[in-house]
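Structure in structure tokens, see below.
Of the protein chains in this complex, all but one are displayed in their positions.
Chain IDs A, B and C follow the sequence of writing; residue 1 opens each chain.
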Amino acid sequence: MSQDYVIGEKTYRVRVGSGEAGAFDVAILERPQEEGAQVEARRFSARIVWVEGNTYALWLDGKKYLGQVVSGPEGDEVFIGGENYLVVPPQKATRRRAVAAHGAAKNVTPPMPGVVIKVLVGVGDRVEKGQGVIVVSAMKMETTLASPRSGIVTRINTCVEAQVKPGDVLIEVEEEEGAKDG
Amino acid sequence: MSQDYVIGEKTYRVRVGSGEAGAFDVAILERPQEEGAQVEARRFSARIVWVEGNTYALWLDGKKYLGQVVSGPEGDEVFIGGENYLVVPPQKATRRRAVAAHGAAKNVTPPMPGVVIKVLVGVGDRVEKGQGVIVVSAMKMETTLASPRSGIVTRINTCVEAQVKPGDVLIEVEEEEGAKDG
Amino acid sequence: MFEKVLVANRGEIAVRVMRTLSEMGIGTVAVYSEVDEKALHVLCADEAVCLGPAPPAQSYLDIEKIIDAAWRTKASAIHPGYGFLSENPRFSRACLDAGITFIGPPPRAMELLASKTASRRTMAEHGVPIIAGAESGNWDEDLLKREAEKLGFPVLLKAAGGGGGKGMRTVHAASELADAYSAAQREAQAAFGDGTIYMEKLLSAPRHVEFQVLLDTQGNGVHLGERECSIQRRHQKIIEETPCTVLDPELRATMGEAAVRAARAAGYVNAGTVEFLLDADRRFYFLEINARLQVEHPITEAVTGIDIVRKQVEIAAGEPLGLRQEELRPRGHAIECRIYAEDPAADFMPCPGTILALKEPVGPGIRVDSGIYAGYTVPIEYDPILAKVIAYGENREAARRRMVSALSGYAALGIKTPVSYLRAILEHEEFIRGNTDTGFLPRYFADWKPSQELVLEALVLAALAPRVRPAATIQAPSPDRAQFPSPFQTLGHWRLGET
Partner (left out) sequence: MFEKVLVANRGEIAVRVMRTLSEMGIGTVAVYSEVDEKALHVLCADEAVCLGPAPPAQSYLDIEKIIDAAWRTKASAIHPGYGFLSENPRFSRACLDAGITFIGPPPRAMELLASKTASRRTMAEHGVPIIAGAESGNWDEDLLKREAEKLGFPVLLKAAGGGGGKGMRTVHAASELADAYSAAQREAQAAFGDGTIYMEKLLSAPRHVEFQVLLDTQGNGVHLGERECSIQRRHQKIIEETPCTVLDPELRATMGEAAVRAARAAGYVNAGTVEFLLDADRRFYFLEINARLQVEHPITEAVTGIDIVRKQVEIAAGEPLGLRQEELRPRGHAIECRIYAEDPAADFMPCPGTILALKEPVGPGIRVDSGIYAGYTVPIEYDPILAKVIAYGENREAARRRMVSALSGYAALGIKTPVSYLRAILEHEEFIRGNTDTGFLPRYFADWKPSQELVLEALVLAALAPRVRPAATIQAPSPDRAQFPSPFQTLGHWRLGET
């Protein structure tokens, strides 16, 4: 049985087989999308015990880890070795990438939930890539959001004191005709 | 809507209605089996919020309790005000009482899981009520179990080093013909 | 002693204050905004009063509503915690007028200290050294530029009305002055209800060393030693420790004496913190007095064994301090790490959200002051501090290692926290050597990213967990071993002849 997962930018294929004495034999392949380029990243003899709640004890080639796994809206949230990892099944990962491409590259969207403090531009303004266009406050810290590209502000979808969240497109910036981003 | 529960020796009927502003109006009646003798023990205006896991915040007439509730094999195990309570639905309570009557009154059964250390009597022995008949050890502490009545040992269902648990009848004691317990 | 005290705050500090109150046999009243109905401080209190909508101005900063809540619940004193109204003299006066004891300094001292500028002047008069700076009630671009050039860049713009890194900006060139000023001004207004800004010369990488002082109404005053708070990111303390690695007993005594003198100069009573900057030549400068319980007070509690909140309550009730300077012997070493809701992989952006799972470290010498729990949703409206981890050890290295262990076991899923960042700081060789100053993080951690070394291990865990996860975890844990059936189960079966 094999299943694909995305962590960060990389895709992994995980193959789980039966090992000795109740252990699992787990093989991990990197970048399985390009079938020709599969690389076996690692093979583990794994033993796992559910402890309680979201806590698991995991032995990989004899080395023990005490970890946590919980399903979140974006994928499995995993805590192991003192760090958090987001392990995303590929169908979610695809949408995530699409969103990132759409939201981050073309429009201005807040990275965290917050409240709009100040709008720094108006419709029709010409802005440069990296220019601050709107100030958002979350948890009492202000962040100035920059335009992701040079162009003309075509639409402002928010106003001061509005509550906004990641994915909300606050300000739309269109490339000028004939111009191309660097 | 009303439901019966047993705590300890007493049976209570709980009636839950809607109160003001999302609160519940809870009336508790004591001993509802004898319909004529119902007594309203207490009436509460109750607000409850689930916090996490088994933890609940409960406000009774404005007084706040932080408690725990979990379903156990014998009923709902409840922690409130620093003490544990076993809240038993009546169908379970009936069986529980029957068991207690059967196990405790007539035969020798261990009160906790343990290991048999020594059998102090043999089949055919005459024993007095309260006489030690078998020694059981649990968690390294020894307990001597006593015969629940005077009579003749008719059967020994266990042996030294056997693992035993509550409900197991270890030794059966029959009343002598013509004799009656005091 | 008070019978009931209202805690005019939220989060970890409200929970921590209520713990001591409960231990003293004092009833506790929480106040909360509509988004905080299930906040931990509400669940911990004996009683709770809803103040209104989420924005602080309509809830935690609304003096009238809070006084009213105290009246309605018959609380005879109010503990303000830190932040919010804690250093607001109008609040302290309003309490006084309402016949409610404010657990903190008297209004007049607060009025003086609430103005960081006025307190600078008072300290200078009493011979406590201060940093060169400039004040104005009417800053404009020209004036900002003139004063900054007089002091020489870089300069620091600071809120006259409060501390904690809010409304503070470092400015390196005249061109940045106007923007920095308006941002600082807005932040200060939002945080403290006062947008006044002053300017100070920026010292090059000093240490931030503060002294905890306690003064009672009878005129007794002591200090409880120092806290070294140089590990700061954007003027926000994130790791504190005591003792400071560069203080010897002599300098400690000198600074401690200056701290108590500074507090007395301000007419201070109750617990307070006198902040100093300490430069590389071991010269120290008065920064400000924080007229409240400090976020990092637990490390002082760890090395002195004194419950500072209890002392606050006792002092407010008119009891004598009962401590003498020569008998106070801090012992061992303590470190605090602050856990904020922020993403260390994305420039420490604040990250509110729902906590899906939480496991806080425990163990000898570990204390966690927490305002969160699994299932709790961190709101966007308030300070991002979630919890503090405090580690005590016999010496600095024992405390540091204990903290590393504790952080390795701090699991919060569903939100982002800086735990791995904090651990990396604690493992940095210059931190290990005790070479900390306020330039530490910009110098060594500007480009830090989470190491994410166990990607493959995380993958295996996620892939295998569903294979061993029980169907319904909470209601009926089903461990591998057979459970002992309860008496009625066993005998029920037995009687029915089923087994």
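The rule we apply is simple: contacts are C-beta pairs under 8 Å (C-beta built on N, C-alpha and C of every residue); 3 or more make two chains touch, one makes a residue touch a chain.
Everything numeric here is computed off the predicted structure, so don't read it as measured data.
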Chains in view touching the one left out | A, B, C
Consider the whole complex, including the chain that is not shown, and state which of C:Lys4, C:Arg19, C:Arg90 or C:Arg186 touches that chain.
-> C:Arg19
Contact residue for the chain not shown (choose from C:Ala114, C:Met199, C:Ile306 or C:Leu386) | C:Ile306
Of B:Ile7, B:Val119 or B:Ile152, which sits in contact with the chain we cannot see?
-> B:Ile7
List the residues of chain A that touch the chain left out of this view.
-> 49, 51-54, 57, 62-64, 66, 70-71, 73-74, 92, 95-96, 98-100, 102-103, 109, 113, 165-169
Hidden partner chain, residues of chain C it touches = 16, 19-20, 22-25, 35, 37-38, 298, 301, 305-307, 310, 329, 331-332, 352-356, 360, 362-365, 367-370, 374-377, 379, 392-394, 398, 401-402, 405, 473-474, 476-477, 479-481, 483-484
Residues of chain B in contact with the chain not shown | 3, 5, 7-8, 10, 12, 14, 16, 24, 26, 28, 41-42, 44, 46, 48-50, 52-56, 58, 60, 65, 67-72, 76-85, 87, 111-115, 117-118, 137-143, 163
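Quick note on the criterion: only the chains that are shown with their structure count from here on.
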Where's the contact count highest, between which chains?
-> A-C
What is the distance, in whole Å, between the centres of chain A and chain C, each centre taken as the mean of its C-alpha atoms?
-> 30
Using the average of all C-alpha atoms in each chain as its centre, how far is it in Å between chain A and chain B?
-> 53
What whole-number Å value describes the gap between the mean CA coordinates of chain B and chain C?
-> 48
In chain C, what residues contact two or more other chains?
-> none
Note the residues in chain B that touch 2 or more other chains, in rising order.
-> 53
